[in-house]
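For this depiction, one protein chain was excluded, whereas all remaining protein chains were kept in their positions.
Per-chain numbering from 1; labels A and B assigned in written order.
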Amino acid sequence: MAGQKNFPLLMELGAPGRRAYLLPELDVPNRSLEELIPDQYLRSEPAPLPELSELEVVRHFTNLSRRNHGIDVGFYPLGSCTMKYNPKVNEDLASYPGFASLHPYQPEATVQGALQLMYELEEYLCEIAGLERATLAPAAGAHGELTGLMLIKAYHESRGEGHRDEIIIPDSAHGTNPASAAMCGYKVVEVASSERGSVCVDALRKVVGPKTAGLMLTNPNTLGLFEEDILTISEIVHGAGGLLYFDGANANAILGKCRPGDMGFDVVHFNLHKTFSTPHGGGGPGSGPIAVREDLVPFLPVPVVEKRQKSVDLAGTGQNIDEFYLDYDRPLSIGKIKGFYGNFLVMVRAYAYILSMGPEGLKQVSEDAVLAANYLMAKLKSAYELPYDRICKHEFVLSAKRQKANGVTARDIAKRLLDYDMHAPTVYFPLIVEEALMIEPTETETKAALDEFIDVMLAIAREAEESPEKLQKAPYHTVVGRLDETLAARHPVVRWQGGKDMEAKARDE
Amino acid sequence: MKVPVDLKYTESHEWVKVTDDGLIVGITEYAQGEMGDIVFADLPQVGAEYKKGESLAVIESVKAVSDIYAPVGGTIIEVNEALVDSPELINDDCYGEGWLVKLSPETDAELDGLLSAEEYEKLLEKEA
Partner (left out) sequence: MGYPYLPLTPGERQEMLSAIGAESVEELFSDIPREIKLQKNLDLPQPLTESELIRHVQELGDRNISLDTHTSFLGAGVYQHLVPRAVYHLANRAEFLTAYTPYQAEISQGVLQATFEYQTLICSLTGMDVANASMYDGATALAEAALMAINITNGSRVIAFESIHPDYRAVVETYLRAVGAELVVLPTDRGTADPEALRPYLGKDTAAVLVQQPNFFGLLEPVDEIGALLEDVPTMFAACVNPISLGILKAPAAYGADIVVGDGQPLGNPPAFGGPSFGFMAAKEKYIRRMPGRIVGETRDEAGNRGFVLTLQTREQHIRRHRATSNICTNAAHSSLMGTIYLAMLGKEGLREVALQCAQKAHYTAEQITALPGWEMLFEGPYYHEFAVKAPVPWTKVNAALLDKGIIGGLPLAKMYPDRPEWENAILFCVTEARTASEIQHLVQVLKGVR
């Protein structure tokens, strides 16, 4: 059933009047809706939702899940996404009623455990970042970027330097960087990469100036390479009066090895759903806390979790205990950036992960992640072009240039990998590498899994030479064949309309 | 690569056809080939004015976005409505049914700055 072609949609199942879930019978006086709410506010017909039995719902979503790849299913070397194992125990902890069943507006005295967890997680992240304070409010990396840039803006404005309206971004950066800068009202100034794949220091010197608000940098960068000139870069940007923003997408390479704060970064975001093992859930939710240096702390979004001493008179002993509270009284704050306090249950998982690993364990995470990436790179560079041949960090970027000469693109290679029950690397990113294949194995794979991936990649490279046409039509063993993205974009059908959508498409062809 | 001799060209790969009632603008075969399958054309309003070099339209493929720049300054007098439903015309017939806009030039002076077919072919050789 899971493998069936034209798998039915939820809306194509069920029958009128069928129910999957019943409510307890109403136990207050049964007054008609019209008595309670005037007609003008009401709908005349119920919303057209499907009507299924419980087993129909269960089978539908169970089989849908079987049409999907996940880390628990197989290897997932999707570069820049850090698809490491998501520990099961953390799921249990996140669904513990003492966390999952808390209302955000409960009195603070009734959520001391939750606030303590947030306070401690903030401390841990600050220690890992080498910075002063953090906010856990941002819901994702890009949301952290936006928040961080707002802090940078508030900082400059507080110093009478609101005219600084340029953010410098390397040409290898994630698309979120320039998009976040634009959402913060900044102009984007691109700086080129050098032949070694790092920020070109001379080019940077030319673009900094009195209008520079800051530089956004991923380190290691999106090529998986450490920015060796980071101290010079920091000096140049700070010298011009700008601040340094650290995109933490690649933090998995440096845990306990070096810290963004020590590199000169003023604002740092982490992706808890990458580095700290919380699941991606098919695209989210994530969490993108940002840590900042001391003089940016006043601008942090509200609320901030704070701790104070409270005296309690336990049997006349007059002890002090810690009391945690949400501080909204922050006059320089940029304001609120998300409903409530952030993605709390994601924080619970990340907190649990950090406690599972400890300081040496986190260092081992980065060492193993870097070792695995360098191992794959060493084994694959004979078969694929390696545009930047130097030690990589947690990921590296190959180019399918050689295969392209034979008519096989990075996309074809990616699609062929799916036939081996492996997810493909990130393709066509970073933009500065032609036919890019960005590979990030993570530290949680066995050597056997890495070796299997190597074998498959080498086999595909041979196929690209011997039978390129085979790759061009891959995949063959998936539940659907290669899907037509052009058709989808030319004639967007984004909801089910009783099957009429397919007819319309048939007419178009 | 087809480069019709009766058209003028820009360095950003637009073509221009001079007619009695205005200039027809499209993108060259090279440009549509680089873009791949075109899925959407975001065209300007009739009456909109552009200076030479300003972006007057945007063309999209599945994974790329490309600005179309005004080859000369002028006012839009017609847009190719057929592209709304059939953006693929740009791929299929870029010099014909896949034209983008017709504009009335502000002055004729800027026309002299455009490339001839021969000059454009040289540019293509250089880019290759």
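The criterion applied here is as follows: contacts are C-beta pairs under 8 Å (C-beta built on N, C-alpha and C of every residue); 3 or more make two chains touch, one makes a residue touch a chain.
For clarity, every value in this text was computed on a predicted model and none was experimentally measured.
**Student:** Using the contact definition given at the top, list the shown chains touched by the missing chain.
**Tutor:** Counted over the whole complex, the chain not pictured touches A, B.
**Student:** Write down which of A:P178, A:G214, A:G242 or A:P289 is the residue touching the left-out chain.
**Tutor:** The single option touching the absent chain is A:P178.
**Student:** Which of these, A:K211, A:H238, A:R330 or A:R390, touches the one chain of the complex that we don't see?
**Tutor:** Going through A:K211, A:H238, A:R330 or A:R390 one by one, A:R390 is the residue touching the chain not shown.
**Student:** Can you list, in ascending order, the chain B residues touching the missing chain?
**Tutor:** The list for chain B reads 40, 42, 60-65.
By our rule, only the chains that are shown with their structure count from here on.
**Student:** So, what's the distance in Å between the C-alpha centres of chain B and chain A?
**Tutor:** Between these chains, centre-to-centre, one finds 39 Å.
**Student:** Chain A touches which residues of chain B in the complex?
**Tutor:** 37, 39-40, 60-63, 87-88
**Student:** Which part of chain A faces chain B closely enough to touch in the complex?
**Tutor:** 428, 485-486, 489-490
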